[in-house]
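As structure tokens, the structure follows; a few thoughts come after it.
A protein chain is absent from this complex, but the other protein chains hold their places.
Chains here go by letter, A and B, matching the order in which they are written, and residues are numbered from 1 within each.
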Amino acid sequence: MNPVHSLLCGGLQGYILVALLLFVIGLFTVLNRRSALMQFMGVELMLNSANVALLAFARFRGGDVQGTVFYLFIIAVAACEAAVGLALVVGLFRHRQTTDTDRADALKQ
Amino acid sequence: MLKLAWLIPILPLLGCAFNGLLGRKAGKAAVTVVALGVMLGSLALAGLAFFAAKAAPGGRLDLFYFDWVAVGHLKVPFGLVIDPLSSVMALVITGIGTLIHLYSVGYMWEEEGYARYFCYLNLFVFFMLLLVLGSSLPLLFVGWEGVGLCSYLLIGYYFETDFAPAAGLKAFLFNRVGDLGMTMGMLALFAAFGTLTVSEILVQAGHLAPEAAVGVLTFATLMMFVGATGKSAQIPLFLWLPDAMAGPTPVSALIHAATMVTSGIYLICRLAPVFVLTPITLTTVAWVGGATALFAATIGLFQRDIKKVLAYSTVSQLGYMFLGLGTAGFAAGFLHLFTHAWFKALLFLGAGSVIHGMHHQQDLFKMGGLKAKMPITFITMLIATLCIMGFPGTSGFFSKDEILYLTYLKSPVLYVMGLAGAACTAFYMWRLMGLAFWGTPRDHHAYDHCHESPATMTIALSVLAVGALLAGLLGIPKVWGGTFAIEGWLEPALTYGRAGAEPAAEAGSAGLAWGLMALSTTVAIASGLTGFLIYRKGTASEEAFALKFPGLYRVLANKYYLDEGVEAFLLAPVRWVSNLLWKFFDVIIIDGVGLNLPGAVTRVAGDLTARAQTGRVRNYALGMAAGAVLLLWIFLK
Partner (left out) sequence: MFLTFALITLLGALALTFQRNLVVAGLCLVVTFLGVAGLFLLLANPVAAALQMIVYSGAIVVLVLFVIMLLNSHQEETRRHNHLLQRGLAVLAALALAAGAVKVVLASPVLKALDRTPMPGPMDLNQLGLALFSDHMVAFEVAGLLLLAAMIGAVALVKRDL
């Protein structure tokens, strides 16, 4: 198929491209923003891009159920990560009165 | 039975070990018994060896013990050679050595390091015997270095003073300079002959035509002579001997009169067949010896320390021995070594007796009138003085005159130098005697407490005096009806390995011999008498002379300022260059560029690299992202 056609009409390449671009945006958010909560949101974006890619491949391999099962586990892990990560942010705020991760540079040389 | 000859050097070594390790605990009596015992044992064995060698075929015993070095082409055996030359030297070392050990018992009894003294002295005898008895040059060199070491140890015996250790070091360093020459000589001889065993060298040398391989041999013998110069205190390496008087007097007698300093002469006699092939070296030896004989004698004229006079006298007399060797009169030079050993040891021991009696007063200007208080010392020193000035009939007369006769045949200029040296010798010896034993005492306190030395010391003096008188019997010349026995006696050693006919003997007439003898006797007696007459009245004349010719007096009394010259022209520039090298090369280049620069660079680089450790998570995340980009780029290329 014509790659552009595939892109525009929901072919596999399109989904994968969306996933990758979403990942890049998520990474950029993590690198660019200083607030811990913004960085967390970037991480969620990256996770979701992985989800998209995973489920796209599952569909294009004949509706494999394992893709969805794995997706389930990713959600579980993401939830755990959210809980613990936000707890960390609260803890950081308690110590430094700020969520700016640039202020958390005690390991600086 | 003959193989027991190895005990000759080993007995003193055992004595050294005992005295060194157990001496202090064992006590002075035990140390004395052991030290003297090993010496007597060694003497007895040396005597037996002497007779055994005489009876053996060829007049020599070659004893081989084991292969010491066997590397490639170099084979050095560990062996002893007992031939006329080495057995006489061994007897001198052990004989005079035993007498000096006996003397030291009395002299050193009050000293703190009694056991240490005898340990070093026995060690010295061991090394000296190795030197003379060794069958190969490396073994000789072991002894050579060893006696240098013992000289250092014994000169620096009073190590708590400032002066003695420095003097010991000075002696050792001057010896080392000579040792460099000795080593190069040995290497050259090895290159020429392919062996370092003396007998093999001599046999090969004997078969060489006189003109063959002269270049290498001349170099070798010259270098050997440089080594001899260091050990035997000739110009220019004699400056250590006067300073060596800082050691105890018996040490000066044994080491710096009778034995160690004669190593150089012994070496040349040992290698006589090789030296005969190199007339250039022999001429050099003669001229250096003659110059030293005169030069040192002039310095001895106005010294105030009694031991310093004798030290310069030793340097001068060693010069005479080299003068004799340089005229190819090896037997004559060796005879002078033999006679000198007796009377110089006697002179030193007598001086020690005087110093001991005057409670360590060494300045001649403070002595006087001692002949009444110390009769035995006086008489024995008188005998020795007659010997050294060459009074007719004494041993010194025969040996010195033979040398002067041979010198005249070689070069009249050298003869004049030798004669002038003899005149100075007589003068300063009678100056010494006059100032010490005649006249009114100048230090009344010391004079009142002065007494004759104990028996251990006077016995040694007496035996040496008899020996000094009789030693001349070996060298009664033909013109007197004798046979110049020493020459025939030494011939097997001096001409070992010679294949062809003997070289023609020097031409000379009986009339010339008598004439020269008369001349030298007259000169010696005249100057000796002058010295005696001037100085038996005291020091007034010398002080007047010093006022009239202050420059000359000061130059002679301060040994031509040679030590100062060495310091200024040799040592100070070396120190300056070293300082420069230190300040510039060591500090700036090696420390700065070599050590500190890499350190600084590392530190700076580290500091710069540490800037990447910001402690911020996003910076680290960026690093990971950048790495991922790089990897992807590599994989997708």
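Following the convention adopted for this analysis, a contact is a pair of C-beta atoms (placed from the backbone, for glycine too) under 8 Å apart; a residue touches a chain by one contact, two chains touch by 3 or more.
Please read all numbers here as calculations on a predicted model, not as lab measurements.
In the full complex, the hidden chain is touched by chain A at residues 1, 3, 6, 8-18, 20-29, 31-35, 37-38, 40-42, 44-45, 48, 51-52, 55-63, 65-66, 68-69, 71-73, 75-84, 86-91, 93-94, 98-100, 102. Seen across the whole complex, the unshown chain contacts chain B at 618-619, 622, 625-626, 628-629, 632-633, 636.
Going forward, only the chains that are shown with their structure count from here on.
Distance between chain A and chain B, defined via averaged C-alpha coordinates, is recorded as 96 Å.
Those residues of chain A lying in contact with chain B across their complex are 27, 30-32, 34, 39, 101-102, 104-109.
Those residues of chain B whose C-beta lies close enough to touch chain A in the complex are 610-611, 613-618, 621-622, 625.
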